[in-house]
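Have a look at the structure below before the remarks.
Removed: one protein chain of the complex. Kept in place: all other protein chains.
To keep things simple, chains are lettered A and B as they appear, and every chain counts its residues starting from 1.
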Amino acid sequence: MSTDPLPKTLPARYYTDPEIFRKEMERFYFGRWICAGRVHAIPNPGDYFLGEIAGESVIVLRAAPDAVRAFYNVCRHRGSQLCTEAQGALPGGRITCPYHAWSYGLDGALLNAPHAERPGFSRADYPLHAIHTEIWEGNIFLHFGSPQQSVAEMLAPLAGKFANWRMADLRPQRRIVYDVKANWKLIVLNYNECLHCPFVHPELNRLTDYLGADNEAPNPAYIGGVMSLSRGAETMSFDGSRHGRAWLPALTEEERGWIGFYTIYPNLLLAPHPDYLLTHTLWPKAPDRTGIVCELHFHPEEMAKPGFQAEDACGFWDLVNRQDWRVCELSQAGIGSRAYTPGPYTKREDLLRAFDLDVLAEVE
Amino acid sequence: MSTDPLPKTLPARYYTDPEIFRKEMERFYFGRWICAGRVHAIPNPGDYFLGEIAGESVIVLRAAPDAVRAFYNVCRHRGSQLCTEAQGALPGGRITCPYHAWSYGLDGALLNAPHAERPGFSRADYPLHAIHTEIWEGNIFLHFGSPQQSVAEMLAPLAGKFANWRMADLRPQRRIVYDVKANWKLIVLNYNECLHCPFVHPELNRLTDYLGADNEAPNPAYIGGVMSLSRGAETMSFDGSRHGRAWLPALTEEERGWIGFYTIYPNLLLAPHPDYLLTHTLWPKAPDRTGIVCELHFHPEEMAKPGFQAEDACGFWDLVNRQDWRVCELSQAGIGSRAYTPGPYTKREDLLRAFDLDVLAEVE
Partner (left out) sequence: MSTDPLPKTLPARYYTDPEIFRKEMERFYFGRWICAGRVHAIPNPGDYFLGEIAGESVIVLRAAPDAVRAFYNVCRHRGSQLCTEAQGALPGGRITCPYHAWSYGLDGALLNAPHAERPGFSRADYPLHAIHTEIWEGNIFLHFGSPQQSVAEMLAPLAGKFANWRMADLRPQRRIVYDVKANWKLIVLNYNECLHCPFVHPELNRLTDYLGADNEAPNPAYIGGVMSLSRGAETMSFDGSRHGRAWLPALTEEERGWIGFYTIYPNLLLAPHPDYLLTHTLWPKAPDRTGIVCELHFHPEEMAKPGFQAEDACGFWDLVNRQDWRVCELSQAGIGSRAYTPGPYTKREDLLRAFDLDVLAEVE
């Protein structure tokens, strides 16, 4: 993949320079499909949640039983933000501005603008600014520009791989939000190697062989692979047990034995487990700060069973997440030093170098 | 007033760009008369209060029974700030530096500079840096540069209008300080229309007809108008009652029926009520942050009566203020979006457009 004699980490500026960060946001976030979350977070028309990327607030909502829409969180009258709660349901199925009560339909059309009628004014001229959306296996993707390709086309190579997880059926059980003092790319680097597992994650390291990951050949749209569970472990949880939860119904015996770790560029970290799906979405705030939303999704039949619980898995990942964010923050702090120079990647860090090259291709 | 086919709000940069903010401060705040507060806040010689505009701290003090003076809060020796409390009385009628005890008279003259005598040094060379002051109907105005016109000349068109309020007689009852995450101009825009009242101010909306304001033709020095009280309401308070307070003594019957809302450029919001005066002064801190001092002033004869209270009015305005600051902050947040574009003003927002044009004339 690379012809460097010894591949090395990127120069410091890729983690600290506001101008490079701005470029990355334009190319990777405002110029590509990015993942906003999952459809089952907004099951009913009028349900919504907010996302925030580099200071840009977005309303993602269910417009109809079969339609998800997204809009900039900006009133067309005086620019006020429209929604302020991280998630909720829109009363009356309308988005109503808290300032002067301009109201918009779930399709973004301006329905009412009190006292605005005058020559030259037409409600049709002032719909909410829309953002393209597409659903892929239950995941909502947004595109702030003009997509050249659908998400399904972009992720075609992955389609078969997760078919048996039937991701679109899974429902959210737990959502945890983090504010991490590290560049978003350091989160991606951290996600794509397990060399740190023996030192950073003693609990996780009991459940998998940190050298046992099977990386796929890098792809323009994602990097990742799978890792096998250690003998005796059934899933990722504090004790490796599924605590009575059935395997996801369509999995093959082989698929019951591994955990996936896929980075769908730029901001979805997708981790299918034998009995649940783990997702992280990244929401960059600044060169050295990233919001992270972590969610665990389970099968609705399991969730409906009396006594269902998932704290063994949710609490486990909250712990592992915090262990990861700590070392990502230490990296961010050290990379800012005048003494930092690119360091040598090991053989177990090939995916990281692949990602770095994709970053360079996009930003340079 | 404008020949736009459809007048629109200003582009985002007027609310977010540090360079435009810097220009506005130079032109509107450091190059014009601005209001600092009222004379009755400092009744006795040596009384003072501090103001802070765009990081600049100013001491406003009573120098003599009939003289108010203002100085930069900077010692001429090593530059130390002299006063640190928001308001107080200067011990010994001197301003004494807390560092090396250089002391200044209430007229700014350097009186004592321990051990500073040496060839080339003369106390006369080091008075406090003074700021022009002028009193207009009990309000203290400052000018950081060289005023071309007195405040009285500038506000001549307003002189008669408030004569019966005898503003110079009124005394402060309550002072509330706010720190609002919004550009100072968004506070002015908010103040000059009541279209938002039904949605933002349910309590205030019961006391006045939100469409009933009578705007004056804009003037180079101010914008504003009056609004009538609804039938049954006597003043602005939680229940619309004056709670036993007499009308201000010289008001005509007509004047007892309305509330004024005047923006004296750039930073005084003046609201005469039938039984009190409400003032706001704006103290810009950054493109997206403004300090606001709100005060309610009553007639001394009423204040001297046993059982006088004004919580019904003071608490009412504290509530209404907070409702306003919330929507101003939402505007600030939304205007920063890449999707924001100038929006259409309604017919009820003519004063806002007039203000925007005054801003453009001053800053461009």
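Keep in mind that, in the parts below, a contact is a pair of C-beta atoms (placed from the backbone, for glycine too) under 8 Å apart; a residue touches a chain by one contact, two chains touch by 3 or more.
What you see is a predicted model; the values in this text were computed from it and never measured.
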>> Out of B:6, B:89, B:116 or B:135, which residue would touch the omitted chain in the full complex?
In response: B:116
>> Given that one chain is not shown, which residue among B:81, B:321 or B:341 touches it?
In response: B:81
> Of the residues A:54, A:303 or A:327, which one touches the chain left out of the display?
Replying inline: A:327
>> Using the document's contact rule, name the residues of subunit B that touch the chain not shown here.
In response: 30, 55-57, 72-82, 84, 98-101, 113-116, 118-121, 126, 129
> For subunit A, which residues touch the unseen chain?
Replying inline: 5-6, 9, 12, 189, 195-196, 198-200, 211, 326-327, 330-331, 333-341, 343-344, 346-348
